[in-house]
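Take a look at this one; I'll ask things after.
Of the protein chains in this complex, one is absent; all others appear in place.
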Amino acid sequence: MKGLLIHGVSHAYGDNKVLDKVAVVVPAGELVCLLGPSGCGKSTLLRLAAGLEVLQEGSIVIDDVTVASNTVHVEPENRHIGFMFQDYALFPHLNVLDNVIFGMVGSAADKARSRAMEMLDQVGMVDQASKHPHTLSGGQQQRVALARALAPEPKLLLLDEPFSGLDTNMRARIREETLGVLKEFGVATLMVTHDPEEAMFMADRIKILGSDGHILQAARPHEIYYHPKHEFVAKMFGLMNRFDSVVVNSQVETPLGSVAAPDMADGIKVQVLIRPEGIVLESHENASGTAVELLSTHLLGHDNIVRVRLASGSSSELYVRVHHAFEPELALGIKATIDSDYAFVFPLDVEEGGSSSLVKAAQ
Amino acid sequence: MTASPTLAGSTERRLKIDGWTLGTAAISMAVMLPIVAVVIIAFTPGDDIWGHLTSTVLPLYIATTVQLMVGVGVGTFLIGVGGAWLVTIYRFPGKRFFEWALLLPMAMPAYVIAYVYTDVLEYAGPVQGALRHLFGWTSIQQYWFPEIRSLGGAISMMTLVLYPYVYLLSRAAFLEQSVGVLEASRVLGRSQWQSFYSVALPLARPAIVIGLSLVLMETLNDFGTVDFFAVYTFTLGIFDVWMNMSNIAGAAQLASLMLLFVIALVLAERFARRKKRFHQTTTTYKELPGYELGGFKGLLAVVVCALPVVLGFVLPSIVLSTYAVLHFDKEVVSQMLETAGNSLLLSGTAAMIAVIVAIFMAYGVRIKGSPVLKVMTRIAALGYAVPGSVLAVGVIAVLASLDNSIDGFMRENFGVSTGLLFSGTVVAVIFGYLVRFLALSFGTVEASLTKITPNMDGAARTLGHGPFETLRRVHMPLMKTSILTAAMLVFVDGMKELPLTIILRPFNFQTLATYVHQFASDEQLGEASLAALAIVGTGIIPVILLSLMIRKSRPGHEIT
Partner (left out) sequence: MVELTSSFELEFDALDQDHQKMVDQVNAIIKKIDAGNTDDCKALVADFVALSKRHFAREEALLVSVHYPDVEKHRKHHLDLNDKFDHMLEFAKMAPENDMACESLKKELVYFIMDDVITADLEFKDFLSQT
């Protein structure tokens, strides 16, 4: 198969085990994103794929050639991959053009030059070709780094947090441009990031790497968001509302109504996690649902975050995302219901639930 | 198992012969050899003179060495820390000038000012002459005058030229301290003096300890001064036992005993460095307060700062220049040029090799990251702490056995005797310099290498360049300035070097340092003053560079 195959990769720095039997497949032309919290070993995995770190366990195959296993280590310069570093790592003593030419080992000088100019054209940096990296803005450096990585026509592109160095207002644009360039090149790309939004935007497929170093879930962005298989995955996208409850007849009762738990046995202690957009507020006369009282609202622009409390007096606060124009001053008699697309049921952990006999989840 | 196809250029991981690891290990070992040799010789039974040594001269050597170290330690501490505190915290006339001028005595080898002051202060010299003339004395019995050729004299000479190490490091430490800490201390009701004593000094202690340990290493290393003043330290003892008693084993035994002193210093220095990392937490800079010192206090500050500069640099330079002018003739100049040529050859070659070796070692450790390799390079870089006389013993031993084995091999296989190939040649001197000064080039190169992010390596490697190409095309250009600095440091120290050179040089081969030493020992400083000036002139280069670096490292400037 063309593309990248990583499997069974475990890695430790001394006693610090960072990767645990990680497997990733990136077919040719696809963009797979490895998403996980800081320090979970994402950069380590990329460095292993590039050969910058010596593999300890598992194997790495690029375009059907084993480049790393317990008997083989192909040096990075022989792997023909592109690597874009988090800090871009542009060579400060070379100008933009020479940075891009640097990787075109073995091609004639004039060929390399015209190819480099082509690449710079693709990323819109031809005008800056003779400048030195430190005179460029973050976004421009990012583009040069991308051009430099792609210029030698690598078999595989590795991106380490490619947008983390950019300020927010620039990030969205550069992200879009980068995706455009990558799709045009059709190079197999493995990108790592800790930013779920970035991953969802860019990726054909997302793999979630947990902080204990193993893969928790692998799926399309949509599936990751709407069908998280793991509490950790559900919580990656921000604030969650939580009710603890027990499964009865494959249903879980919460103060805001019941949620289906089709694969769970009766009597299991569970937590119900509901995204802020999964609580629906209505304030017209024949609204149904549980009465809540409003605590405060925070307008974010594209939506509101509304803090409410159950009218029944329970002290727990709920966070609700409201997408339409919402003026709390005009709201009266607010009722809340759950949109089950955004509500997820997970068994409680042993420590948290207290009782261990009820834990083993779906079976 | 059906093996997947592998690429050309891939290596079987298990049987990898790794040039970088081997090379780095080999070089480290070569540099470690002389030190190891000293210890081995010392513990080789046989010609054992321990008993003899302990009952005779050893107690004297120990007592003298300890007294010298204590004296120089206290002296350099007072002048170095005091000067640094004055120019860092206070404002007074000439403060900007003294900031760098206080470094000048660094250019002056201790033995040079020892010759100068002896010449000036001895009975027949101008000072006592003038005093006798003034007061009408006619003989030494009529008045008291301090004897310069004494332990006290040696302490003074070394203090005058070595305090800049303490000054440099403690000043850097004071600059690093956030003003906030000092101001907080003042606000909390401490006086300036109390703030210095209870806040600034403890915070700067690690840096001061490093400075002091450098000073004491130099003190242990000194040969010229103690030889001239007949102050029986270990170094002089080693020369004595070796040259006058022709007892190499005895010299080695003394040398290995002396290593204990060195080890203590190195440990103290390492310990202080560890603490230093801990202390360097503040990154926010603010222009230091600059308390104004006016009137009498200001004048006092000027005098305090001027005294070491005048005594340690200005006065000796004037004296040397005067002598040089008085003794200026063709003969002196041609002699000076010839010896200077030798010095240039030795120091230049040593500097070049030391830099190449340092780059190789530092880069080898960087790309291989093996802890064993790291420790080996650390040990290899310890040569700087080992006194020249001790190293000389080791270098001779190593080269002699190398010569012998080559000779034996050649005789056995080809029937020719090669004799002494390396012993007593410039190769021996250059090897000695390399062992002793590698720390300078290695430290400089390594520091600059760590400033290059590993992602630079990663980028170059993934862009298709091997480790060597990466070094050549990325790291070397980025380290250009540091590489030059490293070469310069080794070069200048080589020009000043005396004990190693005296022992290891070929017969009748003079460098500037040995030339000055020889003539000054014969009370003919005048003839050698031009050569001495040449040494001082070379020594000024790093002082200028250092003061430029201090300028640049000010808040808002970046060292490149």
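We just call them A and B in the order they show up, numbering each chain from 1.
In this section, a residue touches a chain if its C-beta (ideal position, glycine included) is under 8 Å from a C-beta of that chain, and two chains touch if they have at least 3 such contacts.
Predicted model, so just to flag it, every value in this text is computed and none were measured.
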Absent-chain contact - pick from A:V18, A:L35, A:L48 or A:V61: A:V61
Hidden-chain contact residue, picked from the options A:R113, A:H132, A:R220 or A:K269: A:R220
For chain A, residues in touch with the removed chain: 1, 5, 7-8, 21, 23-25, 27, 30, 59, 61, 64, 66, 204-205, 217-220, 223, 227, 229, 362
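By our rule, only the chains that are shown with their structure count from here on.
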Geometric centre distance via CA averages, chain B-chain A, whole Å: 54
Chain B partner contacts - residues on chain A that touch it in the complex: 47, 50-52, 54, 61, 64-67, 70-83, 85-87, 89-93, 102-103, 105-106, 148-149, 152, 158
Residues of chain B touching chain A in the complex: 3-14, 16, 453, 455-466, 473-474, 477-478
